[in-house]
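Here the structure is laid out as structure tokens; the discussion comes afterwards.
Omission of a single protein chain aside, the complex is shown with its protein chains in their original locations.
Moving on to subunit A:
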Amino acid sequence: MECCDISHQIDIPSGSQKIVLAGNPNVGKSIFFNKFTGIYVAVSNYPGTTLDISSGMFNPENKDNDYVVLDTPGVYGVSSFNDEEAVARDVILAADAVVNIVDAVHLERDLFLTQQIIDMGIPVIVALNMMDEAERNGLKIDIDELSSELGVPVITTTAIKGEGLEEVKNSVDKSKVGNTIFNSDFLKEELDSLAEKINSRAEALLIMEGDPNVAEKNNRQALPHREKIYKKRRHRINNIIDSVISENGENSSLGSKIGHLMLKPLTGIPMLLATLYLLYELVGVFVAQTVVGITEETFFLEIYEPFIRGIVTPIIPIESFFGQLFVGEFGLFTMTVTYTFGLLLPLVAGFYFFLAILEDSGYMPRIAALVDRLLTSIGLNGRAIIPMLLGFGCVTMATITTRLLGSKRERIIATFLLGLAIPCSAQLGVIAGLIAPLGFEYFAIYVLTIFVVYVLAGTILNKVLPGKSTDLLIDIPPLRMPRLSNVLQKTYMKSKSFIKEAGPIFAIGALIITVMQETGMLTAIQNSLIPLTVGWLQLPKETATVFIMGIIRRDFGAAGLNSLSLTAIQTTVSLVVITLFVPCIAAMMTMFRERNWKEALFIWFGSWFTAFGVGGILAYLL
């Protein structure tokens, strides 16, 4: 990402004032943004999920100035520990004024960012939000004292009730450069002279705090004062808090009690299992069967596909290459559209909806803490639960979210495991349908095999990959009732961006498959697999076709087994191989894009090798 200049990313009319909304995660920035602009953006509760920069025009009452308001991802400070921070940093650096949203209940945490922005020399106005929660907790804050200590205006708000939003909106021009921690005894001369040299006080501060990107942009060496400055700032904030908070209630709300129970394994694990069961009922049963039955079968297969074929075939004969390409078995206007919108979109939206509830309620970070131990043994940490859960929806979508993991090695492990051992929802239904009639014994063998492969692969990768995975260090936010409008907005935004990112990949995948089929390559590959399937896996030779079909769409592969007459053992072996063998072509391409080609090839061949290896061993054992 290009550092420190957001003008390439967003179109901002020249001459307009840039008002930036900044704050820690989950403090209500997006509600302010919606109020200021009337434009919908994602509103979330899991630390740092508004990764796109949202911007909008905004005109406070009686002001002639043109203002542009920008939302930022929630961050605990301005630096570059992760993508969110880099994005927030660049937007804040571009600000003419910052509206800093502060959670009144978490002043110690939130004021660090406030003080840092003040130290950057940017005019600030503080919106002290969540006043309802502060009152409920019996917290007494001296607002005038806080304002005079910080040297900037402070306005109290309760964003969910709309209280104070209007006042903040009409006070943006009252923002002030506050009181900094720098003085003649503390680095002031150094900061001032650097600010003068590079002509930016804000960037000078970040260079003093050792930010490598900002230093590089200014052709300077990052300076080693970060810890000294942070300590001083922390000390200053603790002093401010001592003087503004007069009464500290006890937090014994129902929410905090439930939140605690979610973290204790004895109660937390049953609650997590119940949640997963709900997820299964919602997505696995309701969406996958009822909704997809209507969207895919009734609408796309029975109405849409015949309609589009009817339009195209008079112009381009279906037997021709282009006929096949557009409206053939794997056609761009037929299979790709049906698959993307009829099957995947409902499933993905269902998953995102559920995830948005987990995030908005504050449950997600608690789940991450609870499963952290399991995931550290395979080289991941608790945060990886998000891509792992999403994988059961769509591996392509989950692979994209591996971006949120803390190190490259974690992203490789997660991507590999997703491709290898997580059956996506498109496939799960067909697998369940095939294995259920065989009885519990075979079901157990299947689940156990996949689970063992998952754990072993993770453990081995964790051992052999160089470097070190990052540890869990997350904020556990208070539990809140998710708001339906936020949840729906977020589901909509994420589903839309999934279709935008994954749609073209599915299209290219379909294109490649059609070309391979028309050139006879598909048959050649199928034939070359026969020795492996017959000799090693002890399966009929037609299963080779099924495996290859699985690359096109994971559910095709599994469904193809229906037409073969296999013994119980053969069915189990093929299902294991299909699950392990085939990330669909879209997932394979996403891996290629998210990782580099070397790692992608390693992941593809690694999972093929594992699939046939495990399948063969299983066939031999059973």
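In this text, a residue touches a chain if its C-beta (ideal position, glycine included) is under 8 Å from a C-beta of that chain, and two chains touch if they have at least 3 such contacts; residues count from 1.
In the analysis below, contacts and distances are computed from a predicted model.
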Its UniProt record identifies the chain omitted here, from "Ferrous iron transport protein A", "GMC family oxidoreductase", "Tyrosine-protein phosphatase" or "Aromatic-ring-hydroxylating dioxygenase", as "Ferrous iron transport protein A"
Which candidate, A:129, A:175 or A:381, sits in contact with the chain we can't see?
A:381
From the list A:68, A:187, A:370 or A:461, which touches the chain that is not on show?
A:370
Candidate in contact with the missing chain, chosen from A:66, A:83, A:135 or A:475:
A:475
Even though one chain is hidden, which residues of subunit A still touch it in the full complex?
76-77, 81, 105-106, 108-109, 112-113, 137, 226-227, 230-231, 233-235, 237-238, 248, 251, 260, 263-265, 365, 368-370, 372-373, 376, 381-382, 471-476, 478
